[in-house]
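Supplied in C-alpha coordinates, the structure appears directly below.
Of the protein chains in this complex, one is absent; all others appear in place.
For chain A:
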Amino acid sequence: MSKFLFVVPPFFGHMSPTLSVGASLISRGHEVKWLGIIPVAGHHIPEGGEYIYPEEDLLPYQEELQHMLRRQDDGPNCSAPEVLKLAFEETYVPMARIMRNGLMRAIEEWGPDLIVNDCITFAGALCAHIKGVPCVTTTPVPPEVILNNGGSLPKITEWQHNLVRGLQEGFGLDSDHLLVHSRMMNIVFTSQEFAGVKDPSPHMKFVGPVKGRPNNAEFDWGRLEKAARPVVFVSLGTLLVDIRKDFFGKLIEAFAGAPVTIVAATDPAIFEHWPENFIASSFVPQAALMPKMDAVICHGGFNTVNDTFMNGLPMLIIPITYDHFHTAKLIEKAGCGISIRYKRLRSGEMRKAVFELLGNSNYRKAAERIRETFIDAGGNEKAVELLEECSNTPHNIHTNLHNS
(Lines give C-alpha, C1' and ligand atoms only; values in the text may rest on other atoms or scores of the structure.)
Protein backbone atom coordinates (compact mmCIF):
# COMPACT_ATOMS: atom_id res chain seq x y z
CA MET A 1 0.00 0.00 0.00
CA SER A 2 1.23 3.50 -0.76
CA LYS A 3 0.98 7.05 0.57
CA PHE A 4 -0.46 9.63 -1.81
CA LEU A 5 -0.25 13.37 -1.19
CA PHE A 6 -2.52 15.58 -3.31
CA VAL A 7 -1.34 19.19 -3.49
CA VAL A 8 -4.32 21.41 -4.28
CA PRO A 9 -5.06 25.11 -4.90
CA PRO A 10 -7.69 27.06 -2.93
CA PHE A 11 -10.20 26.62 -5.77
CA PHE A 12 -12.83 23.96 -5.37
CA GLY A 13 -13.13 23.19 -9.07
CA HIS A 14 -9.49 22.07 -9.14
CA MET A 15 -9.73 20.20 -5.86
CA SER A 16 -12.97 18.38 -6.62
CA PRO A 17 -11.67 15.63 -8.99
CA THR A 18 -8.78 14.88 -6.61
CA LEU A 19 -11.31 14.23 -3.84
CA SER A 20 -13.06 11.68 -6.06
CA VAL A 21 -9.83 9.94 -7.08
CA GLY A 22 -8.58 10.08 -3.47
CA ALA A 23 -11.75 8.38 -2.25
CA SER A 24 -11.13 5.54 -4.71
CA LEU A 25 -7.50 5.20 -3.57
CA ILE A 26 -8.62 5.03 0.07
CA SER A 27 -11.14 2.29 -0.74
CA ARG A 28 -8.23 0.32 -2.25
CA GLY A 29 -6.40 0.52 1.09
CA HIS A 30 -3.98 3.37 0.33
CA GLU A 31 -3.21 6.27 2.63
CA VAL A 32 -4.28 9.59 1.17
CA LYS A 33 -3.76 13.18 2.31
CA TRP A 34 -4.41 16.55 0.75
CA LEU A 35 -2.48 19.75 1.35
CA GLY A 36 -3.81 23.21 0.63
CA ILE A 37 -3.48 26.81 1.75
CA ILE A 38 -7.02 27.52 2.94
CA PRO A 39 -9.00 25.59 5.56
CA VAL A 40 -11.42 23.08 3.98
CA ALA A 41 -14.48 21.81 5.84
CA GLY A 42 -14.06 18.20 6.97
CA HIS A 43 -17.18 16.93 5.23
CA HIS A 44 -15.55 17.51 1.82
CA ILE A 45 -12.71 15.11 2.62
CA PRO A 46 -13.33 11.41 1.90
CA GLU A 47 -13.57 9.23 4.99
CA GLY A 48 -10.19 7.87 6.01
CA GLY A 49 -8.36 10.75 4.30
CA GLU A 50 -6.83 13.83 5.86
CA TYR A 51 -6.55 17.44 4.78
CA ILE A 52 -3.38 19.22 5.87
CA TYR A 53 -3.67 22.97 6.37
CA PRO A 54 -0.20 24.13 7.45
CA GLU A 55 -1.51 27.06 9.46
CA GLU A 56 1.73 28.02 11.16
CA ASP A 57 3.78 28.02 7.99
CA LEU A 58 1.16 30.17 6.30
CA LEU A 59 0.99 32.83 9.02
CA PRO A 60 3.58 35.17 7.45
CA TYR A 61 1.70 35.01 4.13
CA GLN A 62 -1.86 35.57 5.30
CA GLU A 63 -2.18 39.12 3.99
CA GLU A 64 -0.78 38.20 0.58
CA LEU A 65 -2.93 35.10 0.48
CA GLN A 66 -6.16 36.94 1.28
CA HIS A 67 -5.33 39.55 -1.36
CA MET A 68 -4.74 36.80 -3.91
CA LEU A 69 -8.08 35.17 -3.12
CA ARG A 70 -9.96 38.46 -3.36
CA ARG A 71 -8.36 39.22 -6.72
CA GLN A 72 -10.01 36.15 -8.26
CA ASP A 73 -13.33 37.95 -8.24
CA ASP A 74 -11.89 40.57 -10.61
CA GLY A 75 -11.66 37.97 -13.40
CA PRO A 76 -15.01 38.88 -15.01
CA ASN A 77 -13.90 42.51 -15.38
CA CYS A 78 -10.54 41.66 -16.92
CA SER A 79 -9.73 41.38 -20.60
CA ALA A 80 -8.14 38.16 -21.85
CA PRO A 81 -4.51 39.34 -21.52
CA GLU A 82 -5.28 40.81 -18.08
CA VAL A 83 -6.70 37.46 -16.99
CA LEU A 84 -3.47 35.77 -18.08
CA LYS A 85 -1.49 38.22 -16.01
CA LEU A 86 -3.80 37.78 -13.03
CA ALA A 87 -3.45 34.00 -13.32
CA PHE A 88 0.33 33.78 -13.66
CA GLU A 89 1.74 36.80 -11.85
CA GLU A 90 -0.86 37.19 -9.14
CA THR A 91 -2.03 33.63 -8.58
CA TYR A 92 0.03 30.62 -9.69
CA VAL A 93 3.48 32.00 -8.88
CA PRO A 94 2.70 33.58 -5.48
CA MET A 95 0.61 30.55 -4.54
CA ALA A 96 3.65 28.31 -5.04
CA ARG A 97 5.83 30.57 -2.87
CA ILE A 98 3.17 30.76 -0.15
CA MET A 99 2.76 26.99 -0.12
CA ARG A 100 6.41 26.03 -0.14
CA ASN A 101 7.38 25.83 3.54
CA GLY A 102 4.27 24.04 4.72
CA LEU A 103 4.51 21.56 1.88
CA MET A 104 8.21 20.85 2.45
CA ARG A 105 7.50 20.16 6.08
CA ALA A 106 4.58 17.84 5.28
CA ILE A 107 6.72 15.86 2.84
CA GLU A 108 9.49 15.52 5.44
CA GLU A 109 7.10 14.50 8.22
CA TRP A 110 4.82 12.13 6.31
CA GLY A 111 7.07 10.79 3.55
CA PRO A 112 4.57 10.30 0.72
CA ASP A 113 5.38 7.73 -1.98
CA LEU A 114 3.78 9.88 -4.65
CA ILE A 115 2.95 13.56 -4.88
CA VAL A 116 0.00 14.49 -7.05
CA ASN A 117 0.02 18.19 -7.90
CA ASP A 118 -2.83 20.02 -9.53
CA CYS A 119 -1.74 21.77 -12.75
CA ILE A 120 -1.82 25.30 -11.30
CA THR A 121 -0.34 24.24 -7.97
CA PHE A 122 3.27 24.52 -9.06
CA ALA A 123 4.75 24.00 -5.57
CA GLY A 124 3.72 20.33 -5.63
CA ALA A 125 5.95 19.38 -8.55
CA LEU A 126 8.80 21.68 -7.46
CA CYS A 127 8.96 20.32 -3.89
CA ALA A 128 8.65 16.75 -5.22
CA HIS A 129 11.60 17.45 -7.46
CA ILE A 130 13.67 18.84 -4.59
CA LYS A 131 12.80 15.92 -2.31
CA GLY A 132 13.19 13.24 -5.00
CA VAL A 133 9.61 12.06 -4.62
CA PRO A 134 7.88 10.92 -7.81
CA CYS A 135 5.18 13.28 -8.99
CA VAL A 136 2.08 13.09 -11.16
CA THR A 137 0.12 16.17 -12.28
CA THR A 138 -3.69 16.35 -12.48
CA THR A 139 -5.42 18.67 -14.93
CA PRO A 140 -9.14 19.36 -14.55
CA VAL A 141 -9.34 21.73 -17.56
CA PRO A 142 -8.69 21.10 -21.25
CA PRO A 143 -4.91 20.93 -21.26
CA GLU A 144 -3.66 23.48 -23.76
CA VAL A 145 -4.82 26.38 -21.64
CA ILE A 146 -1.89 26.23 -19.28
CA LEU A 147 1.70 27.02 -20.34
CA ASN A 148 0.96 26.51 -24.01
CA ASN A 149 -0.81 28.70 -26.52
CA GLY A 150 0.18 26.68 -29.55
CA GLY A 151 3.08 28.97 -30.39
CA SER A 152 0.84 31.67 -31.85
CA LEU A 153 1.92 34.26 -29.30
CA PRO A 154 5.68 33.76 -28.84
CA LYS A 155 6.18 36.69 -26.45
CA ILE A 156 3.39 35.49 -24.18
CA THR A 157 4.94 32.02 -24.02
CA GLU A 158 8.33 33.53 -23.27
CA TRP A 159 6.87 35.67 -20.49
CA GLN A 160 5.16 32.65 -18.90
CA HIS A 161 8.29 30.56 -19.09
CA ASN A 162 10.41 33.32 -17.57
CA LEU A 163 7.98 33.62 -14.66
CA VAL A 164 8.20 29.88 -14.06
CA ARG A 165 12.00 29.92 -14.28
CA GLY A 166 12.13 32.79 -11.79
CA LEU A 167 9.92 30.81 -9.43
CA GLN A 168 12.15 27.76 -9.82
CA GLU A 169 15.21 29.84 -8.97
CA GLY A 170 13.42 30.97 -5.81
CA PHE A 171 13.05 27.28 -4.94
CA GLY A 172 16.79 26.86 -5.45
CA LEU A 173 16.34 24.98 -8.72
CA ASP A 174 18.59 25.92 -11.58
CA SER A 175 17.12 24.30 -14.68
CA ASP A 176 16.19 25.34 -18.18
CA HIS A 177 13.32 22.86 -18.04
CA LEU A 178 9.93 23.78 -16.69
CA LEU A 179 9.57 21.62 -13.60
CA VAL A 180 6.16 22.82 -12.42
CA HIS A 181 4.35 19.95 -14.11
CA SER A 182 5.21 16.27 -13.99
CA ARG A 183 6.82 15.03 -17.14
CA MET A 184 6.23 11.46 -16.02
CA MET A 185 2.44 11.65 -16.10
CA ASN A 186 -0.33 14.21 -16.42
CA ILE A 187 -3.83 12.90 -15.70
CA VAL A 188 -6.50 14.92 -17.50
CA PHE A 189 -10.12 14.72 -16.37
CA THR A 190 -11.75 14.84 -19.78
CA SER A 191 -11.59 12.76 -22.94
CA GLN A 192 -9.02 13.35 -25.63
CA GLU A 193 -11.85 13.61 -28.16
CA PHE A 194 -13.67 16.35 -26.28
CA ALA A 195 -10.46 18.24 -25.53
CA GLY A 196 -9.70 18.13 -29.25
CA VAL A 197 -6.05 17.26 -28.61
CA LYS A 198 -4.42 15.50 -31.53
CA ASP A 199 -1.26 13.47 -30.91
CA PRO A 200 -0.85 14.23 -27.21
CA SER A 201 2.53 13.55 -25.65
CA PRO A 202 2.50 9.99 -24.25
CA HIS A 203 2.61 11.21 -20.65
CA MET A 204 -0.80 12.88 -21.06
CA LYS A 205 -3.46 10.45 -19.85
CA PHE A 206 -7.07 11.36 -20.55
CA VAL A 207 -9.16 9.49 -17.98
CA GLY A 208 -12.44 11.39 -18.37
CA PRO A 209 -14.58 12.64 -15.47
CA VAL A 210 -14.23 11.05 -12.05
CA LYS A 211 -16.90 10.77 -9.37
CA GLY A 212 -17.46 9.81 -5.78
CA ARG A 213 -16.33 12.79 -3.72
CA PRO A 214 -18.47 13.27 -0.60
CA ASN A 215 -21.39 15.63 -1.19
CA ASN A 216 -24.09 15.59 1.46
CA ALA A 217 -25.74 18.86 0.43
CA GLU A 218 -29.46 18.87 1.10
CA PHE A 219 -32.04 19.46 -1.56
CA ASP A 220 -35.82 19.79 -1.77
CA TRP A 221 -36.37 16.62 -3.82
CA GLY A 222 -40.13 16.68 -3.19
CA ARG A 223 -40.46 20.07 -4.83
CA LEU A 224 -38.46 18.94 -7.85
CA GLU A 225 -40.64 15.87 -8.28
CA LYS A 226 -43.76 18.02 -8.44
CA ALA A 227 -42.17 20.60 -10.72
CA ALA A 228 -43.17 20.96 -14.37
CA ARG A 229 -40.77 19.57 -16.97
CA PRO A 230 -38.53 20.33 -18.68
CA VAL A 231 -36.10 21.10 -15.88
CA VAL A 232 -32.95 23.15 -16.45
CA PHE A 233 -30.05 23.21 -14.00
CA VAL A 234 -28.14 26.47 -13.66
CA SER A 235 -24.80 26.84 -11.91
CA LEU A 236 -22.14 29.51 -11.73
CA GLY A 237 -19.69 27.34 -9.80
CA THR A 238 -18.06 28.36 -6.57
CA LEU A 239 -15.65 31.09 -7.58
CA LEU A 240 -17.51 34.02 -9.10
CA VAL A 241 -19.35 35.82 -6.35
CA ASP A 242 -19.66 39.48 -7.36
CA ILE A 243 -21.59 38.89 -10.56
CA ARG A 244 -24.10 36.45 -9.10
CA LYS A 245 -26.91 38.98 -8.77
CA ASP A 246 -26.50 40.25 -12.31
CA PHE A 247 -26.29 36.76 -13.80
CA PHE A 248 -29.28 35.32 -11.99
CA GLY A 249 -31.21 38.55 -12.58
CA LYS A 250 -30.86 37.96 -16.32
CA LEU A 251 -31.90 34.36 -15.80
CA ILE A 252 -35.10 35.46 -14.05
CA GLU A 253 -35.79 37.96 -16.82
CA ALA A 254 -35.47 35.15 -19.36
CA PHE A 255 -37.41 32.38 -17.64
CA ALA A 256 -39.87 33.79 -15.08
CA GLY A 257 -43.21 32.22 -15.95
CA ALA A 258 -41.78 30.28 -18.92
CA PRO A 259 -42.89 26.65 -19.44
CA VAL A 260 -39.77 25.29 -17.75
CA THR A 261 -38.50 24.74 -14.20
CA ILE A 262 -35.16 26.30 -13.30
CA VAL A 263 -32.99 24.76 -10.59
CA ALA A 264 -30.62 27.59 -9.67
CA ALA A 265 -27.55 26.64 -7.65
CA THR A 266 -26.99 29.87 -5.77
CA ASP A 267 -27.62 31.46 -2.41
CA PRO A 268 -31.38 32.24 -2.50
CA ALA A 269 -30.74 35.35 -0.38
CA ILE A 270 -29.44 37.32 -3.40
CA PHE A 271 -33.12 38.07 -4.23
CA GLU A 272 -36.05 38.63 -1.93
CA HIS A 273 -38.42 36.85 -4.29
CA TRP A 274 -37.84 34.11 -6.82
CA PRO A 275 -40.39 33.29 -9.53
CA GLU A 276 -42.68 30.30 -8.91
CA ASN A 277 -40.90 28.15 -11.49
CA PHE A 278 -37.47 28.63 -9.87
CA ILE A 279 -35.91 26.37 -7.21
CA ALA A 280 -32.94 28.22 -5.73
CA SER A 281 -30.61 26.32 -3.44
CA SER A 282 -27.21 27.31 -2.10
CA PHE A 283 -25.32 24.03 -2.16
CA VAL A 284 -26.69 21.22 -4.25
CA PRO A 285 -25.89 17.51 -4.57
CA GLN A 286 -24.97 18.15 -8.20
CA ALA A 287 -24.05 14.59 -9.19
CA ALA A 288 -27.35 13.24 -7.83
CA LEU A 289 -29.35 16.09 -9.35
CA MET A 290 -27.95 15.97 -12.87
CA PRO A 291 -29.65 12.74 -14.05
CA LYS A 292 -33.02 14.40 -13.38
CA MET A 293 -32.30 17.42 -15.59
CA ASP A 294 -33.11 18.07 -19.26
CA ALA A 295 -30.50 20.75 -19.97
CA VAL A 296 -27.83 22.78 -18.18
CA ILE A 297 -26.84 26.44 -18.19
CA CYS A 298 -23.41 27.25 -16.80
CA HIS A 299 -20.36 29.47 -17.27
CA GLY A 300 -18.09 26.57 -18.18
CA GLY A 301 -16.60 25.44 -14.90
CA PHE A 302 -15.11 22.12 -15.74
CA ASN A 303 -16.79 19.98 -13.11
CA THR A 304 -20.24 21.10 -14.21
CA VAL A 305 -19.25 20.56 -17.83
CA ASN A 306 -18.18 17.01 -16.96
CA ASP A 307 -21.34 16.27 -14.96
CA THR A 308 -23.48 17.60 -17.80
CA PHE A 309 -22.02 15.46 -20.57
CA MET A 310 -21.66 12.40 -18.34
CA ASN A 311 -25.44 12.60 -18.28
CA GLY A 312 -25.73 13.26 -22.01
CA LEU A 313 -27.39 16.65 -21.51
CA PRO A 314 -27.18 19.65 -23.84
CA MET A 315 -25.64 22.85 -22.45
CA LEU A 316 -25.99 26.58 -22.84
CA ILE A 317 -22.52 27.76 -21.92
CA ILE A 318 -22.14 31.41 -20.97
CA PRO A 319 -18.38 31.97 -20.80
CA ILE A 320 -17.36 34.76 -18.46
CA THR A 321 -13.59 34.65 -17.92
CA TYR A 322 -10.53 32.41 -17.38
CA ASP A 323 -10.65 29.21 -19.44
CA HIS A 324 -14.42 29.38 -20.05
CA PHE A 325 -13.96 30.62 -23.62
CA HIS A 326 -11.83 27.68 -24.56
CA THR A 327 -14.38 25.26 -23.10
CA ALA A 328 -17.16 27.09 -24.95
CA LYS A 329 -15.34 26.54 -28.24
CA LEU A 330 -14.95 22.82 -27.50
CA ILE A 331 -18.67 22.52 -26.77
CA GLU A 332 -19.69 24.29 -29.97
CA LYS A 333 -17.26 22.16 -31.94
CA ALA A 334 -18.71 18.97 -30.44
CA GLY A 335 -22.23 20.22 -31.22
CA CYS A 336 -23.50 19.44 -27.73
CA GLY A 337 -24.38 22.98 -26.77
CA ILE A 338 -24.72 26.66 -27.60
CA SER A 339 -22.39 29.41 -26.42
CA ILE A 340 -23.36 32.97 -25.65
CA ARG A 341 -20.73 35.20 -24.14
CA TYR A 342 -21.75 36.74 -20.83
CA LYS A 343 -20.77 40.21 -21.99
CA ARG A 344 -23.06 39.83 -25.00
CA LEU A 345 -25.90 38.14 -23.18
CA ARG A 346 -29.51 39.23 -23.68
CA SER A 347 -32.32 37.47 -21.85
CA GLY A 348 -34.28 36.95 -25.08
CA GLU A 349 -31.32 35.20 -26.70
CA MET A 350 -30.85 33.10 -23.60
CA ARG A 351 -34.46 31.90 -23.68
CA LYS A 352 -34.29 31.18 -27.40
CA ALA A 353 -31.08 29.17 -26.97
CA VAL A 354 -32.46 27.05 -24.14
CA PHE A 355 -35.65 26.14 -26.01
CA GLU A 356 -33.55 25.33 -29.07
CA LEU A 357 -31.46 22.96 -26.91
CA LEU A 358 -34.59 21.34 -25.49
CA GLY A 359 -36.37 21.06 -28.83
CA ASN A 360 -33.60 20.06 -31.24
CA SER A 361 -32.47 16.50 -30.50
CA ASN A 362 -29.15 16.96 -32.33
CA TYR A 363 -27.66 18.65 -29.26
CA ARG A 364 -28.63 15.78 -27.02
CA LYS A 365 -27.27 13.24 -29.51
CA ALA A 366 -23.95 15.07 -29.61
CA ALA A 367 -23.90 15.20 -25.80
CA GLU A 368 -24.47 11.45 -25.72
CA ARG A 369 -21.52 10.95 -28.07
CA ILE A 370 -19.32 12.93 -25.68
CA ARG A 371 -20.66 10.80 -22.85
CA GLU A 372 -19.42 7.69 -24.66
CA THR A 373 -15.90 9.13 -24.97
CA PHE A 374 -15.98 10.06 -21.27
CA ILE A 375 -16.97 6.54 -20.22
CA ASP A 376 -14.42 4.93 -22.54
CA ALA A 377 -11.67 7.06 -20.96
CA GLY A 378 -11.94 4.96 -17.82
CA GLY A 379 -12.73 7.43 -15.01
CA ASN A 380 -11.81 6.59 -11.41
CA GLU A 381 -10.68 3.09 -12.20
CA LYS A 382 -8.21 4.23 -14.84
CA ALA A 383 -6.93 7.09 -12.67
CA VAL A 384 -6.30 4.72 -9.75
CA GLU A 385 -4.56 2.21 -12.01
CA LEU A 386 -2.24 4.92 -13.36
CA LEU A 387 -1.46 6.36 -9.93
CA GLU A 388 -0.73 2.93 -8.47
CA GLU A 389 1.57 2.20 -11.38
CA CYS A 390 3.52 5.40 -10.69
CA SER A 391 3.75 4.80 -6.95
CA ASN A 392 5.09 1.28 -7.50
CA THR A 393 7.90 2.26 -9.82
CA PRO A 394 11.27 2.62 -8.04
CA HIS A 395 12.07 6.21 -7.11
CA ASN A 396 15.34 6.48 -8.97
CA ILE A 397 13.59 5.85 -12.28
CA HIS A 398 11.26 8.75 -11.59
CA THR A 399 14.07 11.03 -10.62
CA ASN A 400 15.91 10.18 -13.79
CA LEU A 401 12.83 10.88 -15.86
CA HIS A 402 12.40 14.15 -14.07
CA ASN A 403 15.91 15.23 -14.80
CA SER A 404 16.01 14.12 -18.39
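In the analysis below, a contact is a pair of C-beta atoms (placed from the backbone, for glycine too) under 8 Å apart; a residue touches a chain by one contact, two chains touch by 3 or more; residues count from 1.
Criterion: contacts and distances are computed from a predicted model.
UniProt records the chain missing from this view under the protein name "Acyl carrier protein", selected from "Acyl carrier protein", "ABC transporter ATP-binding protein", "Heme exporter protein B" or "Helicase conserved C-terminal domain-containing protein". Among the residues A:53, A:110 or A:159, only A:159 touches the chain that is left out of the figure. Although one chain is not drawn, the whole complex shows that of A:161, A:245, A:341 or A:365 it is A:341 that touches it. Although one chain is not displayed, chain A still touches it through residues 79-82, 84-85, 152-156, 159, 319, 325, 329, 341, 343-344, 346.
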